[in-house]
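See below for the structure under consideration.
Heads up, one of the protein chains got dropped from this complex, but the rest are sitting where they should.
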Amino acid sequence: MLSAEIKTENLKTIVNVISTLIDEVKFTISREGMVLKAVDPAHVAMIEMDIGSGAFDKYSYDSEEDFFDIGMDLEKIKAIIKLASLGDAIKLSMDPKTGKAVFSIGTITRSMNLVDASGIMTPKVPNLNLSSNVTVMAEYLQKGVRAAESISDHIAIDLNGNEFRLSCSGDTDDARLELSGDEILSIEVAGPIRSLFPLDYFSNLIKAVPASTEVTLELETNNPVRLRFTLADGNVSVAYFLAPRIE
Amino acid sequence: MLSAEIKTENLKTIVNVISTLIDEVKFTISREGMVLKAVDPAHVAMIEMDIGSGAFDKYSYDSEEDFFDIGMDLEKIKAIIKLASLGDAIKLSMDPKTGKAVFSIGTITRSMNLVDASGIMTPKVPNLNLSSNVTVMAEYLQKGVRAAESISDHIAIDLNGNEFRLSCSGDTDDARLELSGDEILSIEVAGPIRSLFPLDYFSNLIKAVPASTEVTLELETNNPVRLRFTLADGNVSVAYFLAPRIE
Partner (left out) sequence: MLSAEIKTENLKTIVNVISTLIDEVKFTISREGMVLKAVDPAHVAMIEMDIGSGAFDKYSYDSEEDFFDIGMDLEKIKAIIKLASLGDAIKLSMDPKTGKAVFSIGTITRSMNLVDASGIMTPKVPNLNLSSNVTVMAEYLQKGVRAAESISDHIAIDLNGNEFRLSCSGDTDDARLELSGDEILSIEVAGPIRSLFPLDYFSNLIKAVPASTEVTLELETNNPVRLRFTLADGNVSVAYFLAPRIE
């Protein structure tokens, strides 16, 4: 059984990031925290999230097993988050024996049946060898994806020398974001890189991340992109994989 | 004829509370103020509201009769309230002889035909003998009804010793609000009380009341609940009756 307490803001960010991909998820819970690996129904994107116990204000694991799995419907957690004010602490307990999750916020208690975790597959995280990477603030990427909307279904990422570019071309319109110099936190480019990705997946993820997050994009031409970032003051590590569209 | 002036905020609160039940209403107007008794079309809930002349900034009654009735469409008053800014005063005059109501806000004047009051029935307010009661801030009740939404159509109210509980049970989910100690302003319980009410009626009323309102719930197992509260600095007294659903 797990008993824990988390800031509303942290729970909200975690749930928002995961739910860009999928609603019913399996968490593997241990003394060290919670781990999630999930793939979207179309198998276009995958997320690996490591929620360390430090992401919680209190975290108490009590089981004879080294870990246990629980299944959750994220839409229900979103409904609970809406009951909280910013700054509220959310208490939660999850017990695979009773099959119940209980959330409480002040004088309010919400309990629900857990989803059967045995029916939720754990995807195998791919081992990718990506030669190049760039780290930028999520805020810039958010501007880029907003500018690309309604122009095309695809977004291109280019790395060239010390420049990073997001671009999108339609029949009559084009949009691009170009970053260089101080706008880039770090960059390592093995050679000119260009890959094309589905805009909706990329855009939904980028919008779910807090604007001040440092996001690292690891790339190789015509290969998946791996986005790495942390949430909740570094206590949550995320790797997000997105398959390319070949031009 | 009545000529009066009222703060936008007070008119808004009064109209919001009544319109959880019904749109076309009859007010009985006298030198002392306005009185309303109304039942919803399904006869599940009833409201009795006494709007003292002190709820108005100015109140001038001019008629040879001791009182007169006027019929109003609350949706039209809501539209007028939307034209006002918070802090604006709304002037109003109602004249059963001309059959007109006139509202003015600054340089704007809206006039409308009154609704025929003779076609609106005055319900008989039931004489209930309810053994137990509890007084709490509306703010708590609002949290409770929000947590109950989408779980079930019913909400249970329990009084037991010094504890007050709102609860709601669905097939897989439960929600409850539990108050005790300082969270309760006053409580008198004749014995364990439990009644079930339709969530939508209860929820709509509770949300229409300002959060800082002290609400008294008078209860008896499987009997109607009577909610009592005041609005507009105590100048408006409300009694709201809601029929139980028998378990």
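Worth a mention:
Chains here go by letter, A and B, matching the order in which they are written, and residues are numbered from 1 within each.
Convention: contacts are C-beta pairs under 8 Å (C-beta built on N, C-alpha and C of every residue); 3 or more make two chains touch, one makes a residue touch a chain.
None of the values given here were measured: they were computed from a predicted structure.
In the complete complex, the hidden chain is touched by one of A:K100, A:R176 or A:R245, namely A:R176. For the options B:K91, B:R110, B:R146 or B:R245, the residue in contact with the chain missing from this view is B:R110.
Residue positions on chain A in contact with the hidden chain: 140, 143-144, 146-147, 150, 172-179, 183, in rising order.
Take chain B: the residues that touch the chain left off the picture are 76, 79, 82-83, 106-113.
The rule we apply is simple: only the chains that are shown with their structure count from here on.
If you average the CA atoms of chain A and of chain B, the two centres end up 45 Å from each other.
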